[in-house]
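Note that one protein chain of the assembly has been removed; the remaining protein chains are unaltered in position.
Note that the chains are named A and B in the order they appear, and that numbering of residues resets to 1 at the start of each chain.
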Amino acid sequence: MPTKILDLPVTERVLSGNRACAGCGIGIGLRAITKALDGRMVMTVPASCLTVLGGMYPISSVDVPWVNVAFPSTAAAASGLAAGLRAMGKADEMTVLAMAGDGGTGDIGIQALSGAAERNDDFIYLCYDNEAYMNTGTQRSGLTPAGARTTTTWSGKRENPKDMPRIMEAHGIPYVASTSAVYPTDVYDKVAKARTIHGLRYVHMNVPCPSGWGFDPKDTVRLGKMAVDAGLVVLYEVEDGVFRLTGRSAALAKSGKRTPVADYIATQGRFRGMPDGSVDEVQAWVDARWDGYVRRDTAGR
Amino acid sequence: MSTGTTEVMTGNEAAAAAVKLARVQVVAAYPITPQSPVVEQLSAWVESGELPAEFVTVESEHSALTVCITASTVGARVFTATSANGLAYMTEQVWWAAGARLPIVMCIANRAMAAPWNVLNDQQDSMSVRDAGWVQLYCRDNQEILDTTLQAYRIAERLNVPVMVCYDGFLLSHTVMPVSVPSVGDADAFLPKRPEPLQIVDVNDPRNIGPVVIADPRADASGQSCHGYMEIRALHQQALLAALEVVPEVDAEYAAVVGRGWGGLTWEYLLEDAELVLVAAGSLGTQATVAVETLRAQGVQAGVLGIRCYRPFPAAALRERLVGRKGVLVFDKALSYGYEGPICADLRAALSGEPDAPTVWGAVCGLGGRDVSPDHLVDAARRALADGHAGTRHRPTDWINLRLDG
Partner (left out) sequence: MGTRECGSPIAMSRPSVGEAGLTGDWRNSRPVMDAAKCLAAKSGKVTCQLCWAYCPDACITQGAGPAIDLTYCKGCGICAEECPAGAIAMVPEAEHGTCEIDAAAEVAR
């Protein structure tokens, strides 16, 4: 049974008064993640928005062990933590959580991540995907959606984003999941499940970003849910090769009531001025992908 | 002192033997010539159970050092090795390891930097990261590789700074020599378990390690003023300078247990009455000892001062041994392109302003494995002496055995 809001543990390990932007979706997701791991964790984080949330020396905004590392090295850092903890006889004391952004995962960090996945090293890798290099000022990443204006794609990005969960699935790792920070119980359930599995577990978490996407901070949750309703962000998991839509995405597959991509695009400054033809192309791309997810859900693989 | 064994082995095998004796707990391995046989040997020992360690076959040198960084952060004794472009590729993490104050030991089988490709020896790779905050030790032969690698853990763990053990690719890495391997008992007596790390990774005492540190000191939640970036860097520099004491101390401690020492920061040969001093690091120093014998047979009072510890730079020790000599000829197997050899430049600075300082001549040799014979060194010494007699005070770096013009 999926966890309900009221079943989420109350202990908070993301502390108030942190340095994240108002309305940043990372906080919502990270609260659920640290709850799912019950604080029995060490997280390793590269340069990213999360570094800012974590706080500047000598105060930490997160009440769990945290090891900062260089931008390309998140997954290797997690491999080293896992190996080191095993060597010290402490592997059972904590789950190793690597947590990097979309650029840190799909661009500069993909080599180390692919290596760790091929070795099936024992940690959870969680990519929080706010769809551009937000910490450095909204430059495009390999995971930025088509049409989005960034500070390095002023007239809108032309390419569709990389499908990171699918890339990770191709490594044959035991658990791959896609979720959204605005569904904290979905995040919680997936990380809690990942916690019980050994080997490399990959969780991809969409995170709306008010400043980078160009929307009012109050709309973080609303727009995150719109992305799911449009089928742009899909909630699913692949456990030992078995594919399953979860939560809102499973309900959408049943009802068939996906909303138009254009409605979602209209809510954000980054898509302003996107030509209708480009919106149609994104809709077609989303439709084809969605059909694939539904087929896989039906087939269970 | 208990009985060890004497075995004929390569420099790479000597390094691996030391890693096993050091009871290293995590090894990160990525291949690059001429370092690869070190991790190949360690892999075999991990598989056979002779070395109970985690062996992580990473996908790049960047990840190799990363694995060492985080495994060391949680208290494990770690090892990796690399060469040339591998070292350049992990350079970001070379800085991270030092700034994070982790007692990592890494062997460098010194090799020329591309482009163009060249797998043979010079010391451009490690010299290019001299500023990153590691202790750098250079070895003359395979025995010194084994002994220095063991000593490196002691130095690193006493100071919480990483140590590079540098040895010449192929010339040492792939050349066999008899090497005396200390007994396990002696190694354990010399090198106890790693002390508790500076870093705390504990779910009951959560810390955020290595976060953003601003320029100025900042108060913690209790009001205690904590370091700014510059204070942390100053403490790192203090630890590195303390190695000028600790490197010789550890060498003496090693000698007391194992019965063999290497002189600490520098070493010398026929130096006492020498008027002309040949300076070099690594196996080139051995060539220099042969050269000074020839020079002495020819009536030149020559001696050798070998650099064992290049970072921290033993400026005071060098001044003490070199002031009052007539001339010093520095042989570098690396170059700061656009200037001169790194050891030469550092030595000039160390001697600067000394009233009785010798004239310092610079020579670069052996790049990309170019042959350097004792005769080449003798010829270079003769050219330096001739320049000295002619009253030349400044001259371009002498490129040894260069054949651009016939």
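Convention: contacts are C-beta pairs under 8 Å (C-beta built on N, C-alpha and C of every residue); 3 or more make two chains touch, one makes a residue touch a chain.
Only a predicted model underlies this, so the values are computations on that prediction, with no experimental measurement involved.
Novice: For the chain left off this view, which of A:Gly142, A:Gly199 or A:Pro217 is in contact with it?
Specialist: Of all options in A:Gly142, A:Gly199 or A:Pro217, contact with the hidden chain holds for A:Pro217.
Novice: Determine which one of B:Ala88, B:Ile200 or B:Val290 touches the chain that has been left out.
Specialist: Going through B:Ala88, B:Ile200 or B:Val290 one by one, B:Ile200 is the residue touching the chain not shown.
Novice: I need the residue numbers on chain A that touch the omitted chain, in ascending order.
Specialist: Interface with the chain not displayed, on the chain A side: 5-6, 8, 10, 12, 14-20, 22-28, 31, 55-63, 182, 184-185, 210, 216-222.
Novice: For chain B, which residues touch the unseen chain?
Specialist: 100-101, 160, 198-200, 206-211, 213, 217, 220-221, 224-228, 231-232, 235-236, 239
The criterion applied here is as follows: only the chains that are shown with their structure count from here on.
Novice: If you look only at chain A, which of its residues touch chain B in the complex?
Specialist: Result: residues 39-42, 44, 51-52, 54-60, 62-70, 72-73, 75-81, 83-88, 90, 93-94, 111-112, 114-115, 118-119, 121 of chain A touch chain B.
Novice: Mind pulling up the chain B residues that touch chain A in the complex?
Specialist: Residues 25-26, 28, 53-54, 56-60, 62-63, 66-76, 78, 92-93, 96, 199-203, 206-214, 218-221, 224, 226-227 of chain B touch chain A in their complex.
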